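Missing here: one protein chain of the complex. Every other protein chain is in place.
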Amino acid sequence: MSNEENTMLGITIAGIKMKTPVMTASGTFGFGLEYKDFVDLNKIGAVVVKGTTLLPRHGNQGRRIAETPAGMLNSIGLENPGVNEFLSGILPHLNAYDVPIIVNISGNTVEEYGELAALLNASGVDGLELNISCPNVKEGGIAFGTNCDSASAVVRQVKKNTDLPVIVKLSPNVTDIVAMAQSVEDAGADAISLINTLLGMSIDIHKWRPVLGNVVGGLSGPAVKPIAVRMVWQVAQSVKVPVIGMGGIVTAEDAVEFMLAGATAVAVGTANFINPCAAQTVAEGIESYIRQRGLSHVRELVGKVNI
Amino acid sequence: MSNEENTMLGITIAGIKMKTPVMTASGTFGFGLEYKDFVDLNKIGAVVVKGTTLLPRHGNQGRRIAETPAGMLNSIGLENPGVNEFLSGILPHLNAYDVPIIVNISGNTVEEYGELAALLNASGVDGLELNISCPNVKEGGIAFGTNCDSASAVVRQVKKNTDLPVIVKLSPNVTDIVAMAQSVEDAGADAISLINTLLGMSIDIHKWRPVLGNVVGGLSGPAVKPIAVRMVWQVAQSVKVPVIGMGGIVTAEDAVEFMLAGATAVAVGTANFINPCAAQTVAEGIESYIRQRGLSHVRELVGKVNI
Amino acid sequence: MPKMVVEARIVRNTEIGVNVKELVLYAPEIAAQAVPGQFLHVRVSDSYHPLLRRPLSISDADRQAGTISTIYRVVGQGTACLAALTSEDSVNCMGPLGNGFALQSQRPLLVGGGMGLAPLLFLAGALCPHPIEILMGGRTREEMFWADMFHGKCDAIHITTDDGTLGSCGVTLDVLPEVLKNGAFDLIYTCGPRIMMEGVAKVAKKHNIPCQVSLEDYMACGIGGCLSCTCAGKNGTRKKVCSDGPVFWAQEVMA
Partner (left out) sequence: MPKMVVEARIVRNTEIGVNVKELVLYAPEIAAQAVPGQFLHVRVSDSYHPLLRRPLSISDADRQAGTISTIYRVVGQGTACLAALTSEDSVNCMGPLGNGFALQSQRPLLVGGGMGLAPLLFLAGALCPHPIEILMGGRTREEMFWADMFHGKCDAIHITTDDGTLGSCGVTLDVLPEVLKNGAFDLIYTCGPRIMMEGVAKVAKKHNIPCQVSLEDYMACGIGGCLSCTCAGKNGTRKKVCSDGPVFWAQEVMA
């Protein structure tokens, strides 16, 4: 990427400098390295790694994904090798690339979030994303993301334990997304990302059983895009911190829609499964779009929807 | 339809006898008569008419629908000729058919709901469906559907003013659908229908404007089906009154999925736009399914998902 | 006139202009009923993406052959799906929908712009053998394959293009006054961009000539059931473009 291009797409979110505003959504891009044959990791805005927990997790039993119209359900259940293995076994490989690494973390208790944050307050990590909204783990998980007070408690605890920028990822499974966003902002969030998946279910009508081993799972993909755009638009108007938009982004046009709604950056999730180069093609498409519109920088799109 | 067939699909919900468990979702089937060239109205479970208000409404300005991946947004804004015109100009024509008529009503205040219920406590009307969840009107609408107390107040007021069965239609735009369902059941609901549309938004990236004149609109269609199935499953386990399931049903297989999740009856909405005969083809398909499984009645499906 | 939904075999789906195709369907029941101004509501794909049908005006109906035609421009995903179909495919098709043009004119003037010329083609055929004049507008010469299609059906064809590459340079409204001066028309039929139709209706009113317009709007059901497409009629009435129209008397829906 030439310098000039850098200038058109380069952004800074909560102090994290990114070459493009296109990140990868946690859980859909492994630890980044899995995609290196398809994407130049040096050209991605930021790699947000798979949700990481204090101890290793095996995740949920049984079938973990189901296709739905223009979407998919997943119930991975936060399978991951645990924070220590991440730090010693994975992070060094990732740090061979010139790309910001954001670690998505999940805890069962407020204290666990704090512990994770402390452990990850390490060189080579550029930011934390708090997953307070995973619908796939029974012991809490989603509860933090649907209650303003517990969400704030998590954020405060994390902020106490880290110097890194803290992004809080919101659940869409709430009545009032704006109240959630304002609570975590008040508690010290440096940025807000949304949306995580919507809680859904599929039933196998031949077997009379849930399709997923975990019964319910999280809905993602193009199907959810209108809900995500609406929430990003509502939140972006109501908070001062930058918003990272995601939910169904597959094309550059989708990304532009989120940015017009108020997102400073975006993330591609399910799209990585459709097009393993998505993070790069979306960024390239945004740049063409900007050029065609005669703009000079991607920030000129942010929040520019005319109501 | 032969008698035997009647017996396989016939159900009673809150005292309303239906020949099939397939109703039409409010707002997607006009007042029924619009579809008479395509569907034999005598063979539909029940016609749920377009949302009706005390006074005529012109609805929202500007573009009212947008297509989204496997779904659509609408912001009709409850355009309707008002309850008086419905009673005098439309209902008599509908009553020429042998099909239960359920009137979907919306008010701006608790009192308006009561007044509507009193006016519709008329012969030729078989039930009321309370739309406490329309995301498309500014003056309240959705507020009733996202707060347990105001929802209960609406239900109690309506029950005071009518002898008809009262179905309460829930909004999916809530953190806790079960709490909403239990509140309206406690307040006297005779049945619960769900889901109404999810609040969404689309932005035109050429014009930098919302696609819909009303900025936001309600998402419906196959895209939302996994969310609807999950909510029906959660609610059916938590209330004693029958549940009417809807949200993305296009085929008989979709309908069976909702019934296994716990719906006693279902409604087809957006599907009517794809296939104007949907209400009939879905019912026929359910019957074939039942026969193939060697069952004798559709009720043998209800809530039978094996967890 | 009962409406119906049929699985219609594609007879042909051929390019007739740049990004413009003519689709001919075998649908004898619809062909037997269709009148000019009515439209089809076509399921362009079996998948849920795109989800909704696409409304397309009927540009011809051949009762003998049992076929109906429509002429469409490929503008987005739906019309692109349609363009990919071949004579081995069939499409699910509702029709004939809406109300057609009033056919009592003895001395009609047709004013059409862009794809609005499609229903006027069917209309011109139906108004024969009365002498017909048509005023048609397009962006550039390339779009004016229409002229060939109206030859033989019309006594006079007036053409405008935005860039002057065919006929007069300008838009139909520039030429309309002169056309009206030279002919004693008893009805003006217009279909095309909203702004053009509004202009035509205004001029028609000034000249005291009855005028029919054919409106477009985003449609879900196509049959009056969803209220996606309503517009304001006179005296505070509401009109559904799909089932009260798409053809209206200008004064019903325009100031």
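All chains are identified by letter, namely A, B and C, in their written order; residue positions are counted from 1 within each chain.
In the analysis below, a contact is a pair of C-beta atoms (placed from the backbone, for glycine too) under 8 Å apart; a residue touches a chain by one contact, two chains touch by 3 or more.
The structure displayed is predicted, hence computed values, not measured ones.
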item: Omitted chain - touching chains that are shown; value: A, B, C
item: Which residue of A:Thr20, A:Thr52, A:Asn74 or A:Gln234 touches the chain not shown here; value: A:Asn74
item: Option from B:Pro21, B:Gly51, B:Pro69 or B:Gly127 whose C-beta touches the chain left out; value: B:Pro69
item: Among C:Tyr48, C:Phe122, C:Phe150 or C:Phe248, residue touching the chain not depicted; value: C:Tyr48
item: Positions on subunit B contacted by the hidden chain, ascending; value: 69-70, 222
item: Subunit C, residues in touch with the chain not shown (by the definition above); value: 45, 47-49
item: Where the missing chain touches subunit A, by residue; value: 27-30, 34-35, 37-38, 50, 58-59, 63-67, 69-72, 74, 76, 79, 221-223, 250, 270, 272-277
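Everything below uses one rule, namely that only the chains that are shown with their structure count from here on.
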item: Reference subunit A; chain at largest CA-centroid distance; value: C
item: Interchain centroid distance [CA atoms averaged], subunit A/subunit C, Å; value: 47
item: Touching two or more other chains - residues of subunit B; value: 69-71, 221-223
item: Where subunit C touches two or more other chains at once, by residue number; value: 48-49
